[in-house]
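Heads up, one of the protein chains got dropped from this complex, but the rest are sitting where they should.
The block that comes next holds subunit A.
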């Protein structure tokens, strides 16, 4: 649309476009396509306002269509002193449009046409003299948009003057100009802070929002400036415009966290909605329990200023602006006594019905919060049910939340929903749903068996990915189960013939190795099959075959000795370095004469492993816990080896 402000000396003229060539030494502009805009020039130079207005309208129209009107900068800018408001407005539009991109042009035009005048004399008369506050504000806005370091002192002067202007609108514009100047020249910080302090004490709602925004951008560390304005800000909040409300609320959240005592400091960390219903109220039968009363006292003894903030932000949950609602929710999450946070839940649920992007951000937030505060969202469980028309990332977030919220009472409804999700077309979603079933199974004891049998029935699903995912989840579940489940293991052993997905095959082999004592006849037979297919297996499967071989050798050397030797010989010559290395390492435990190692081999390989922890990837997001803390068979093998290495070092 327009050039980027560089001199276009060396650019060849393109057909029909105005070329701009400049010679900085002489400070003269000349146009190659002068005639094109001659009529507009003449109109702008005329005495008649109507002609000027007509010309400006045409120029703005040209800009809108993407045509270059930068060559008209000088005649346009001359009209900045026009008395006609309409003309001035359009001149300002033009200036803002080109000032940012044509900085050099702007400066040149200033110096060329105002040779004797300093730039300050060019702008300041306009600023101070114009009786119309809107024009004063506009002029300031234009001035602060010109990002040229040379005029920084001028802009600073203009901001200072405007901060004392009678008109709140001009003062507001001054507040907006502050961050712009700061980003242009951070050295001005101290002077700007003086202005910010003045604006923060302003009594009008129009100004305070912008003042706080300037504060946040320039000197957020100067909490001391807020103290005397705190109550005023809390009281004006409901009348400030929506965008100002967001900024003020987030600033006050930060302020309150550093200035007030934590109302939850004495809490034992338990979600209060999980506690018995009447605990926080007076005893029903009138008995006076001093310890309870003290607890009540502790929970509710908020500093009145702290309470003021909570009280004044609560109505903003009814704002139509999702950002305002979210900022209040965050404030309550960080500042409110635990028993009062739940009031924000309804508003967040209401936001789910807003635009898709809002829904996505809110669901993300709820997913994090619901790992700690289950009770808050439990009444709204059904709002998180998944529709087939939801985009994938929304489906996954809802699934996450449903899993977090599952309790003994709600689990049957949730599992019924999960069953419908398994048959979705969305592969990623199906895999996540299966994992979610696994998580529910491990956290809610009542349904572990139901889930497990449900997952086992999925093993006969036609979709390979579904089967594979189920195998992995079942494996994790079995590790957490103290009970037998022999049939499941047998069932899975049979599946080895049909399942191709490497991760699933690896999981089954690991299970067989771990629980071979429950299937003493089947495990060696599987090893036999694996020996036949060894060379065609994926690497992670090969590693598990080696594991299985070692474990079977230790428990049943008579039947598996030859098989193991065969497998290890194959591994010795494998392409993959890791497999060759592993085979070499493991061999020492079973085939070598080193009695020390062989003596401890059983302890090392057959020790009970800690069960994996299945948990939400949103849990403890502050301290990042990777999703797969769950020990996969590969990792387990490595861990085992590392443990044993450590052990070796002690021995030797």
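The working rule: contacts are C-beta pairs under 8 Å (C-beta built on N, C-alpha and C of every residue); 3 or more make two chains touch, one makes a residue touch a chain; residues count from 1.
Everything that follows uses one rule, which is that contacts and distances are computed from a predicted model.
Participant: Tell me the UniProt name of the left-out chain, picking from "Cytosolic Fe-S cluster assembly factor NUBP2", "MHD domain-containing protein", "Ubiquitin-related modifier 1" or "Prolactin".
Facilitator: So the chain that does not appear here would be "MHD domain-containing protein", according to UniProt.
Participant: Among A:250, A:407 or A:450, exactly one should touch the missing chain; which is it?
Facilitator: Looking across A:250, A:407 or A:450, the contact with the absent chain belongs to A:250.
Participant: Please pick, from A:68, A:410, A:461 or A:556, the residue that touches the omitted chain in the full complex.
Facilitator: Candidates A:68, A:410, A:461 or A:556; residue touching the omitted chain: A:461.
Participant: With the missing chain put back, one of A:260, A:380 or A:566 would touch it. Which one?
Facilitator: Residue touching the absent chain, from the options given: A:380.
Participant: Looking at A:180, A:373 or A:551, which residue reaches the missing chain?
Facilitator: A:180
Participant: Please identify, in ascending order, the residues of subunit A that touch the omitted chain?
Facilitator: 4, 60-61, 63-66, 89, 92-93, 96-97, 100-101, 133-134, 138, 147, 167-169, 179-180, 183, 206, 238, 241-243, 246, 250, 315, 318-323, 325-327, 346-347, 349-350, 353, 355-358, 360-362, 379-380, 382-383, 385, 387-389, 391-393, 417, 420, 423-425, 461-463
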